[in-house]
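Below is one structure, written out as C-alpha cells; the observations come after it.
Every protein chain except one is present and positioned as in the full complex.
Chain naming follows the written order as A, B and C, and within any one chain the residues start at number 1.
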Amino acid sequence: MKHLFNFHSFPFPAFLLSATGIFALLPSCYGQITDPKATEVWEPEPRVVTPGQGTKPPSDAIILFQGMNFSEWQSVKDSGDVKWYRNSDSSTTVLPGAGDIVTKRAFGDCQLHIEFRTPPVVKGEGQGRGNSGIFLQDRYEVQVLDNYQNRTYSNGQAGSIYKQSIPLVNACRKPGEWQSYDILYTAPRFNADGVLITPAHITVIQNGIVVQLNTEIKGTTEYIGLPKNKSHGKAPIRLQDHGDLVSYRNIWIREL
Amino acid sequence: MKHLFNFHSFPFPAFLLSATGIFALLPSCYGQITDPKATEVWEPEPRVVTPGQGTKPPSDAIILFQGMNFSEWQSVKDSGDVKWYRNSDSSTTVLPGAGDIVTKRAFGDCQLHIEFRTPPVVKGEGQGRGNSGIFLQDRYEVQVLDNYQNRTYSNGQAGSIYKQSIPLVNACRKPGEWQSYDILYTAPRFNADGVLITPAHITVIQNGIVVQLNTEIKGTTEYIGLPKNKSHGKAPIRLQDHGDLVSYRNIWIREL
Amino acid sequence: MKHLFNFHSFPFPAFLLSATGIFALLPSCYGQITDPKATEVWEPEPRVVTPGQGTKPPSDAIILFQGMNFSEWQSVKDSGDVKWYRNSDSSTTVLPGAGDIVTKRAFGDCQLHIEFRTPPVVKGEGQGRGNSGIFLQDRYEVQVLDNYQNRTYSNGQAGSIYKQSIPLVNACRKPGEWQSYDILYTAPRFNADGVLITPAHITVIQNGIVVQLNTEIKGTTEYIGLPKNKSHGKAPIRLQDHGDLVSYRNIWIREL
Partner (left out) sequence: MKHLFNFHSFPFPAFLLSATGIFALLPSCYGQITDPKATEVWEPEPRVVTPGQGTKPPSDAIILFQGMNFSEWQSVKDSGDVKWYRNSDSSTTVLPGAGDIVTKRAFGDCQLHIEFRTPPVVKGEGQGRGNSGIFLQDRYEVQVLDNYQNRTYSNGQAGSIYKQSIPLVNACRKPGEWQSYDILYTAPRFNADGVLITPAHITVIQNGIVVQLNTEIKGTTEYIGLPKNKSHGKAPIRLQDHGDLVSYRNIWIREL
C-alpha cells in the first residue's frame, strides 16, 4: 500500500480508507499525474505588451530614433549633439566625418530593432561599399554593409558579427532599399577577477531571415587583431560613421 | 631576436636580415597582428537568399501553406487529404473534428514562419478560447491561444512552450487580428542508448516581440503529466485541431 | 595590388615598393595569416593555482569542511552552531532532527567538491535509504541517496537534479564507501522584473563519472510541485538532514 499514497500527507477518514474499493476512488495522481491541472503554472503572469504595427514599436519599447529626434543620442567625439543628416522621411544619414553616435542610456540584455539603407548610388567595393555598423554595448559589432552582389570577406559581410561569425546566409536587399535587423542579445558575465564566465550571445534576423543563431560572441569585434575580453557593465548602443552614406530609421529597443 | 620571428618559417635573404633597421620594415604581424587582413575569413561564402516582402517568403523557403494549397499536408487521422476550411482570403481554418494536420515532409533544425488568427467572435474562456497549437517535430508545442484579456495558466498562454516555459511577455493581438510567430528551432540530440545529450532549443518571436529566447525544451509538451524524452529523428510540423475556429495562413519554413 | 596590402597602414619606403620581387619579401600575413605569432594572445595571464593532492584542496579553494571544523557553517533552524556528529575520521554525520546546515558565506558561480558516504548499515528503501542533499544557492538540490541496488524514481536518484534531471548513469558506490561529487555551477540571471533570462547550469561528476552535463536547472527543486523561479542573488550551500545517517567530509569550493 505504501506505493499508493502516503498516509501522513493524505488524512482520509478511517471509515473511508477501510471501505472496499476506496482506492478506485483515488485520482491517479497518486503514483502518476492524471489531472492536466497538475502541470499548470499560474505565476508569474507575463505582463502585457501591445505589439507594434508598421512603424509603431511594441508598447514597452524605448524609441531610440524615429522622426528626426536625436534626444536619445550623442556624438562620440565630443559627447555633444548629433550632427548626422536629418532626412525628410524621418530617417538619418551618416554625415561622413561627424563620427560615431551613441545612445545616452546604457543597455545590457535587449531586443533591438533597427532599419538601415545602404546608399542607392553604388560606390566603392568590398568593405568600401555602404559600410557602417551597430555596436551592442559599445563594443560588439553587427556589420552593416552593402553586400548585394558585392563580395568581401565572409566574416565581414552584412549580418556578420564583425570578424568573428560568418552569417548563415547572405540576406541583403538591393542598395537603396530599406532593410531590417532584429537582434536578440544577452550580455556577457565576468567574475570578480574580470574573467569571462558566460559569453554574450546574439541572434540576428536580417530582413526576416536568421543570419546569426544564438551565436557566442568571442569578445570585442576588432578591425585589427583578435577579440578582447575585459569586464564591463551596461553600455550604450553605437552606430558607426564609416564614411559612407548609410541611413537609419525606426530604431527601438526593449530591455529583456 | 627570438621573440621577433621564427627563422624557419620566414626565409629572408641573409643580407636583408643583417641590414641595419631591417626590423623596422617587418610588418608587425610578427609578434602581433597589425594588418586587418589577417583576421579576414573568406570561406565559406554564405549563399545568397532573396529576402521576402509582404507575403512573399524568402527565396530558399519551402512554402508549406499559401493560397489554399494543401499539397504539403495530410490529415493525422487517416493520412488522407486535409479537410480543414479553405477560405477565400488564402487562409485555412480548423474544421473542428477533422483532427490535426501534419506536413508530409519531416524537419529538424529550422526557421518557421506562421501566421494565425483566433476567432473574431469570442467564445469560451481560459484554454477554451481560440485554442490550437504548432508542434515542432510532431511533439513540441508552441501554444496558439486567444490570450487577449483572457487569463489562463501562464505556462499555457500563447507563446508558451506548452506547460514548460512561460512566455517572457503577453504579446497577443486582439481576437480576429492576424498574428505571427517567427520560430528558430534546433532539434535535440540523443545518444546511442536513446539518452538526451543536447536538448532542443527554441526562440519564438510573436508579432515582432521575443517571447521565448533560446529556451531549452524539456521534452514532449504533455497535456497531462511531465515531459517525455524518447529518441527521434526528423519529424513533421503539426497543426492542432483543438475544436476552435483558429485560422492559419502564410506558412513557410527554412531548413537550417 | 590593392588586394595585397593597404598602403595607408603600411608605409614602406617607395624604393622598396618599386623594387622587383619586393612582394616575395612580404610575409604572407598580408592577405592571410602565415605567422603563428599572429594568433597568440598573451593577456590576461591566468593566475596560478596549486592543484590539490589527496585530501588537500587546490590553493585557491575555500575549505568549507575538513577536520571537524564547522566555523564556515551554521544551523538553519536557529542560525546557531551546527549540532551534527563530529567523527574521529574528520567527517561529520547528519544528526537526525538537528536540521539542515548552511554555509555562512553566500556563493554564485562555483566549483564545489564534496565527499559523502551513505550509511554502511542499510536501512529502508527507495528514498528512505541514505537520503540527504546538497543545495546550490540554498535552493537547487543535487540529490544524495544510496542508490546501490536500490531503485527509486529516476529523477530522484543520486546524481539527479532533484525531480528535474535524471542522471546520465547510476554511478553509486556501495553503502559505507566514500563517494565524491565534483560540481561546476553557473548561477541563473534574472532581469529587473525578476524574470529568468539565463537559467543556471550544472555539471556533476560522481565518482569520476559525468552524471549531469551542463544541465539547465529549471528552477527550485521541489519535493511537491513544479520548479519555481524567483529572482535571487548569491546564497549559501546547504546540506540536508533528511533523517538518515549520511556523512560528509572534505568539502571545498572555488568561486569562479
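Observations on the model:
Here is the rule we go by: a residue touches a chain if its C-beta (ideal position, glycine included) is under 8 Å from a C-beta of that chain, and two chains touch if they have at least 3 such contacts.
Every value quoted in this text rests on a predicted model; they were computed, and no experiment measured them.
Of the options C:Ile114, C:Ile166 or C:Ile251, the residue whose C-beta touches the omitted chain is C:Ile166. Only one of C:Gln206, C:Asn229 or C:Ser247 touches the chain withheld from this view, namely C:Gln206. When the omitted chain is restored, the residue from C:Gln143, C:Thr186, C:Thr220 or C:Gln240 that touches it is C:Thr186.
Residue-level contact of chain B with the missing chain is found at 39, 41, 44, 47, 109, 186, 189, 191-195, 197-198, 226, 255-256. On the side of chain A, the interface with the absent chain consists of residues 5-6, 9-10, 12, 16, 25-27, 29-40, 168, 195, 197, 199, 213, 216, 218, using the contact rule stated above. Contacts to the hidden chain, counted on chain C, fall at residues 32-36, 38-49, 51-52, 58, 60, 111, 113, 151, 153-157, 159, 163, 166-173, 179, 182, 184, 186, 201, 203, 205-211, 213-214, 222-226, 254, 256.
Here is the rule we go by: only the chains that are shown with their structure count from here on.
Look at the contact of chain B with chain C and you find the same residues on each copy: over half of the numbers used there are shared. Between the Cα centres of chain A and chain C there is a gap of 29 Å.
As a whole-number value, the distance joining the C-alpha centres of chain A and chain B reads 16 Å. Rounded to whole angstrom units, the spacing between the C-alpha centres of chain B and chain C is 31.
Looking at chain B, residues 32-36, 38-39, 168, 213 sit in touch with two or more other chains.
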